[in-house]
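Before anything else, here's the structure in question.
Every protein chain but one is kept in place in this view of the complex.
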Amino acid sequence: MIGSEIPALIPVTYILFAILIPVIGLWKREIVWHLSLLGTGIATLFSAWGMMHLIQTGETIRYFFGGWMPPVGIEFVYDGLAAFIVLVINAIAFLVLIHSKEISKVEFPGKKMAYYTVSMLLMLGFNGMVLTGDLFNLYVFLEISSLSSYALIAIGEKRAPYAAFRYLIIGTVGGSLYLLGVGFLYTVTGTLNIIDMHEMLPMVIGHSSVIAALILMIVGVGVKAALFPLHGWLPDSYTFASSTSSALIAPIGTKVAAYILFRVVLFLFGVELIDEQLPVTTIIGVFAGIGILYGSIMAIAQSELKKMLAYSSVSQIGYIIMGISLANPFGFIGAVLHILNHAMMKALLFLVSGSMRLKEGHSLITKFDNSYRKKYPWTMAAFTTAAISMVGLPPLAGFFSKWYLALGTIDNSNWLLLAVILISSLLNAVYFFRILEKVYLNNPETESSEETEILEQDEVGFSMMFPMAVMATGLLLVGIFNAYIVNVIFTMFPAGF
Amino acid sequence: MDLTYIPLYAVLVSLAAVPFILLSSKKPNLREFWTILAGVIKFLLVLTLLPSALEGNTIELELLEIAPNLPLVLKADTFGVFFALIASGLWIFTSFYSIGYMRGHHEKKQTRYFASFAICLSSTIGIAFSGNLLTFIIFYEMLTLATYPLVIHSETKKGIAAGRKYLTYTLTAGLLLIAAAGITYSLTGTLDFQAGGIFEGVELSQTMAVTIFILFLGGVGVKAGIMPLHSWLPSAMAAPTPVSALLHAVAVVKSGVFGVIRVVGFIFGPEVMAEFGLNEILMVLAGITVIVASLLAFAQDNLKRRLAYSTVGHLSYIVLGVALLTETGLIGSIMHISFHATMKITLFFCAGAIMVNLHKKNISDLNGIAKVMPWTMAAFVIGSMGLAGIPPVNGFVSKWYLATGALEGGMMLPVIILVISGLLNVGYFFPIIHRAYFRKGGPELEGHTEASPFMVVPLFSTAVLSILFGLNPDLFFNFFDMATSVASTIFNRL
Partner (left out) sequence: MLDFFLGHYAYWFTIILLAIGLYGMLMKKNLVKKTIGLSIFQAGVILFFVSVAMKEGATVPVKAYGLPVSEAANYMNALPHTLMLTAIVVGVATLGVAFALIINIYNRYGTLNEEELLDKIQ
């Protein structure tokens, strides 16, 4: 039955569309946007279907390519966590690509075909990374997604290629370190399959190669996940890339890398083995905590919306990694939920910044004023929703992921990280309310209140409003009905919880 | 009659009014009609809960599971109904008053004002009917957010600064509350409000108990204005006066003290409080606040700021009564929640009426105004008498119980604090009355008459209410019976 083919169907869809878009695009250039939507749409449907299938049957699908059983062959593992992440990233990509219709006309008019082709490849890479059950295969998909994201980031402002080049250097080093780590593990276990290796590891855990491998893998993936202090590439890349690229890569890219950390720390090694030789989780937790504070403080210092959001991403990814480092059920729930929440919030915020660039020609916070409230009431309402969720006020989604993370820190009696969560919420409030104040209140110094009354509404078009509205509503719904999602997350727990 | 869904409707009715208010922004009369309609319906809904609350029944409604094992629960117990009754009842007065004030003052963005006000009331009733701590936190944060547009309403530099200060204080408080709730949850496995506490049978070390308590206190204490967490309140006086009146004398700050009682009576419980000496922390802080706030009130020339400091002091009366851990003291506290509300709202209404009518904000400018605004000043006198604890105004009754409660607990110091603070109250209200009645007014008073009836009628009615409740605390709503029943459920749990 077709349900068991889902893991293969999703990446195949992207491969298909990565070929279709240039072929058809040569003939009919106008429809590449529609094709890319079709591609992500089909993938989203497949992942939604797969998720439903999984919830109903409760069985992990292991798909063996070409019928070769592991450890010889490559398998895709479609378990609860993978299904969830795949659904999140495909749905977000679908929404972001809807939004790109207008932006593509302005920011990369001649490169639409190339752009959408590469974005299909990007999604192929991300989906492959999530689905694969093979460590080397993971590296290949990692590089596919990375190479596509270098290309996507380079399509942007004047400074974008240089930012992309820097990212390329750092990112490739990260990828190579990960590969080296995999090599070390291979030498001691003789397998590359995650499930297989998980069973072998207890026998070789004392070997020094294993600990070296673990460190190399965490550092390598940490670069991709922008784990502090390996985040240096992120702010410039997100800022100078085109608005669509940032909205596509920021919510998804670092999340997928964080997901790899999930796999490595909690599934490959598992709760019992991870701290066997070195207090790995503690070290990750400390860096995550510093990253959260550092990102928030740097975000406050920025005067450009996209750059602020980029630093905020550094901070938010810290939450997810902190959840992993707690290695307990609440931390896990918080981290997985935060992947969903932050993907929605960050995508929404980047979409708003893209809309602002399109309408106003800039996204400088210093130039925001209260005319926006009149001109773009709905965009600003969406922005406010995302901002409040970022600050973590109930009943929006952001509150609940923080709530579970907080419970996780309490369970571990890790008061320091609890304090970090609380302080960073306040810092978030500082940088978001600063913008809200500008947008919603008269500037007491300029006294321009009379002018704003006569401004006409100049809201963005439907293709831009729709994704933003969906995500804003999503934030509220996820917040209110998060218990249903958490009940699903319960089924995703790695062994040992 | 099935009352199960009444608490939900009571919470939602003002929220439901918000779209109507926003849609009729071009027609002020229609817009205010919605506000008042929502207010009346809300009050009637809460009123239908009164009989069952008096019998000590609890109406519990589990809405949905918002987190595993943590449902969103609305629970209309006696204490909740008590608080909801005050907030929703005074909202009606405030709505009428707002119409007079906002129009008389030609304020801008009145639609935003009325809409935020409605959301605030929903949150307040939500706080009153919260069945567990998580629900409480959700409404508490909602209240914070909904009050923000009201605090910065003037959109002046001062207003915005006040808004920032307000947000800093309240958001921090919210976070501390979340931390406290998290720790409590991981220790007890529940966050339900249970009369007598949920910590029974939980291994609790001294440091842990104190830490959790301090976190809770930081959480609810900010809104309750306990020193040193009070300073947002005087700044928040930059808001329009009806906001100060209802929110900064009734809804917001009383949510804080309501929270204190919930924490002390329903999370920790008197035994745990006494076992770890937590009530002493509370008592010291509250005692200091009562005295220092009263002293600071002297230094204020701005009338609203003086009232704000007076509020800070009186909130700590309530906290002090809770900290006594005696039944009578708690009755006094709970009574003071309602009585201070009627008195302080009267005073704020008066201050607002003076500001709109005569454009005077400072006490030093109030010479001779009693001749111009006799009704307003009469109400002001009643309110100040009550706050100073002079019979027959209701403030006397609650103070009496507070003092008796302290004596019951064998404590002299709280009584002394109450007496000193009563004298200080007289001290800082008397000069205002003296100026208004016995000094000769300046020439600028000529041509002015009493404020618009939209303002005078509400302010005088609340003053009359204060006296009536002073003569018979059980009048209309059986406030006294309710307070007694709440106190006895906490202290003699079944």
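So that you can tell them apart, the chains are marked A and B in the order they are listed, and the count of residues begins at 1 in each.
Keep this in mind: a contact is a pair of C-beta atoms (placed from the backbone, for glycine too) under 8 Å apart; a residue touches a chain by one contact, two chains touch by 3 or more.
Keep in mind it's a predicted model, so treat the numbers as computed, not measured.
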Checklist entry - Relative to the complete complex, which of the depicted chains are touched by the chain excluded from display? => result A
Next on the checklist: Of the residues A:Ile24, A:Ala48, A:Val140 or A:Val430, I need the one that contacts the missing chain.
Outcome noted: A:Val140
Next on the checklist: One chain is left out of this view; which of A:Ala154, A:Leu234 or A:Leu441 touches it in the full complex?
Outcome noted: A:Ala154
Checklist outcome for this item: Contact with the hidden chain, among A:Val32, A:Ala91, A:Leu168 or A:Met380, goes to A:Leu168
Checklist entry - Out of A:Thr187, A:Ser303, A:Thr473 or A:Asn487, which touches the unshown chain? => result A:Thr187
Checklist entry - Can you name the residues of chain A that touch the chain not displayed here? => result 136, 139-140, 143, 147, 150-151, 154, 158-159, 161-162, 164-165, 168-169, 172-173, 175-176, 179-180, 183, 186-187, 192
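As a convention for this text, only the chains that are shown with their structure count from here on.
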Checklist entry - What whole-number Å value describes the gap between the mean CA coordinates of chain A and chain B? => result 44
Checklist entry - Once bound in the complex, which stretches of chain B touch chain A? => result 64-68, 108, 137-138, 141-142, 144-145, 149, 152, 155-157, 160, 163-164, 167-168, 171-172, 174-176, 178-179, 182-183, 185-186
Item to check | Residues of chain A that touch chain B when the two form their complex | outcome: 388, 391, 393-395, 399-400, 402-404, 406-407, 410-411, 418, 422, 425-426, 429, 433, 437, 440-442, 444-445, 449, 480-483, 486-487, 490
